[in-house]
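All protein chains of the complex are present and in place, except for one that has been dropped.
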Amino acid sequence: MSAVQGFRLRLRAQPDFRVDLSPLQPAVLAGLDVVEVARLELRHANAHVELGELFDIDALSSEAPELRIEGDLRRFDRIGQGMDGGRLSVSGDVGDYLGAAMRSGDIVVEGSAGHLAACEMAGGRLEVRGDVGDFAAGALPGSMDGMRGGTLVVRGKAGARCGDRMRRGTVLLLGDAGDFCASRMVAGTIVLAGSVGTHCGYGMRRGTLVFAGPAPDVPATFAETNHDIRVMWALLSRSLSKLHPAFEGLPGREPRRVVGDLAADGKGEWLIAG
Amino acid sequence: MVRNDVTIDPTFAEAFPMKATRVLITAHNDTWARHAAVAMTGFATSVIACGCEAGIERMLSAEETPDGRPGISVLLFSMSGKELAKQLERRVGQCVLTCPTTAIYAGLEEGEAVALGKNLRFFGDGWQISKLIDGRRYWRVPVMDGEFVAQETTAVVKAVGGGNLLLLARDTDAALAGAEAAVEAMRAVPGVIMPFPGGVVRSGSKVGSKYASLMASTNDAFCPALMPLAKKTELDVGTRCVMEIVIDGLTEADVSAAMRAGIEALVARGGEAGVTRISAGNYGGKLGPFHFHLHKLLGAEGGL
Partner (left out) sequence: MSTIRLKGGRVYDPANGVDGDVRDIGMRDGRIVALHPQEEVDHEYDVSGCVVMAGGIDLHTHIGGGKVNLARMMLPEDHRANRQRDPLLELASNGCCTPGTLETGYRYAQMGYTAAFEPAMLAANARHAHMEMGDTPILDHGAYVMLGNEELFLEMLARGEDFERIRDYVGWSIDASKAMGVKVVNPGGISAFKFNQRKLDVDENHVHWQVTPRDVVHTLARALTELGVPHPLHIHASNLGVAGNIESTLATIDALDGLPGHLTHIQFHSYGKEGPKKFSSATRQLIEKVKAAPNVSIDVGQIIFGQTVTASGDTMRQFANADLGSPRKYVGGDIECDAGCGVVPFRYREQSYVNALQWAIGLEIFLLMDDPWRVVLTTDHPNGGPFTSYPHLIRLLMDKSFRDEQLARLHPDVAASVDLREIGRELSLYDIAIMTRAAPARLLGLADRGQLGVGAAADIAVYREDADRQAMFATPEYVFKDGRLVARQGRLEAVPVGGTHFLETEFDPGIEKTIEKYAQRHLSVSYRNAKIGKDELCSCANGGALLACKVHGRRGGK
């Protein structure tokens, strides 16, 4: 007897209001059958709706817990929130809080994500093939720390405040970043292949921004250091080069280093390899 | 057992459990990596008074190191994890942090974590910063030549200390030449160090002494000067000089491999070269859990 490990959900029709998909955890659903999954209650505005009313559900036989969701999920928030293990993929766009506070596992979204994607993410890998909204890898309103572990890969663009209050982990951004990228960043690494908007690194305390693409304008609150950083660059660039083909050439470059935000201790760094 | 005119005693070396770690030192070039390693492994011949036994395992090419620079691999052994941690911190702090251009990394992945750069970072007086890369934390301490990069921790594993070979030779020249050749062959074995000067010790010891305060004293059974005097001697009249090679290894197999390489090197030179007998030190098998029988190392009755 082989237990069902995964499910394919196909969106039947758009819901009237926003739906909270956080109960859809691959590792939790792996032990259920199709009927049980169809009965899962989801918050739908102020009321509840059963999963089966919105989606057609098929069992998938897979090696590990897996969820494949197909459809335009822009009205569906909190996909993979708090996810701990398993694999989750979405064929279209998704709503807000994608992968928020996820701890482990793998999420791939073929489309774009709304605001607060990967916010307070603690582990695992989250890839968005399209764009992400504001506060990606950031903090929930009022929280001290944003992303605190794992890897976020965004193939498209990011909105404003990407990496706001980020504390740990790695963000790879292949498109452009919006304004206030890495604002109030506490630590961690953000690698940018595209350009950044205004006020990049605003209030940044520690952490590393690697500019693999166009060189940014260095704000007045950042200052150049001229020392030999080849040791750290070798360690970092070798690691990054393995994460995505776009960064394969990094170890061969010799970046400039500026530190800041001097208004917030100045222990953050920008490594400008472009 | 006699091989190529070299007599191999039917005895065994007795060894003890120790705690060990490996660290990798890199530098701008291998000269400066070696300077750091030599200083760090200095005065580390015996745990009796040095706190640890340490040595250079081998040089590392740029391709083998985490940061792509030439490096060197160092092993440290101690009787307890706590003492090892203390020695590691002192030696890295005084000999690697201080040495131009160096960086230091863990050389073992698995094992109990002990501080490497974790406490040394405070030298940075608040200017230190850390970076977590692929699950490993590195500390970056601003120093006058740039920054000292040290991995936060390294791993400590259970290891084996006190493997040994005794070389009984015709005279001093022959003993030295034989010992040098054996040590060279043994250094090619990974995971071991020969902690004494040049890898060789001439003051082999026995347990106990006529003086109550001493734990160990000269190994009278192997002292040529005491051949006519000692209660029991292991020597014959043709033996005028004995030397010992002590081996610490990360595993029992590493120590075996090193001892085998040493014996094979001596056998290859033949009894004519002056090392006529190979023996080993033990305490009757009661003190140490690891026994390296010389005959078994050579593949029991066969081989050679």
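Residue numbering begins at 1 within each chain, and the chains themselves are lettered A and B in the order written.
We take it that a contact is a pair of C-beta atoms (placed from the backbone, for glycine too) under 8 Å apart; a residue touches a chain by one contact, two chains touch by 3 or more.
Computed from a prediction, not measured in an experiment: that's the story for all the values here.
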Legend entry - Displayed chains contacting the withheld chain: A
Inset, instruction - Write down which of A:28, A:108, A:140 or A:243 is the residue touching the left-out chain. - result: A:140
Inset, instruction - Kindly note down the residues of subunit A that lie in touch with the hidden chain. - result: 43, 46-47, 140-144
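By our rule, only the chains that are shown with their structure count from here on.
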Legend entry - In the complex with subunit B, residue positions of subunit A that touch it: 168, 187-189, 206, 208, 227-232, 234-236, 238-239, 251, 267, 269
Legend entry - Touching residues on subunit B, where the partner in the complex is subunit A: 26, 66-69, 103, 127, 129-134, 138, 140, 142, 145-147, 149
